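Starting off with a structure, shown below.
As you look at this complex, bear in mind that one protein chain is not there, while each of the others sits in place.
Up next is subunit A:
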């Protein structure tokens, strides 16, 4: 074959090719992670520094008492998530988790719409003692008590 690799160096060439591809993959991964990772916000963060629209983020907080409303189609719910400092309206189309009630903690996955309403694709509520979203564990420590006290 024309231009075939000088046989003596084949091992080195193979090693170099593998390294180049793997380093390339690592760099690409690092670049993509910066752009694609979904950040976690509490309401006061998202109000102070809103993420750019259409960027996937997660919003965690307490569902405000008296804010939960079901729309006329029977499958869209609107509610307010708050952390005692700020309030964010959230809309979600789907079947809500069974433990999702007013006054409970929730993590909403989705994006912030242009009008300031958070459009959730998925809701994570506190499932059981063994499965609590990590963000909510931290929140129960730092904020939840105070938040619950304020929402009740």
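As a convention for this text, a residue touches a chain if its C-beta (ideal position, glycine included) is under 8 Å from a C-beta of that chain, and two chains touch if they have at least 3 such contacts; residues count from 1.
Note that contacts and distances are computed from a predicted model.
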Among "Sarcosine oxidase subunit beta family protein", "Cytochrome C assembly protein", "Oligopeptide ABC transporter permease" or "Putative ABC transport system ATP-binding protein", the UniProt name of the subunit that does not appear here: "Cytochrome C assembly protein"
Subunit A residues touching the omitted chain (full complex): 1, 4-5, 7, 10-11, 14, 17-18, 21-22, 24-26, 28-30, 32-33, 36-40, 56, 58, 70-75, 93-96, 98-99, 127-135
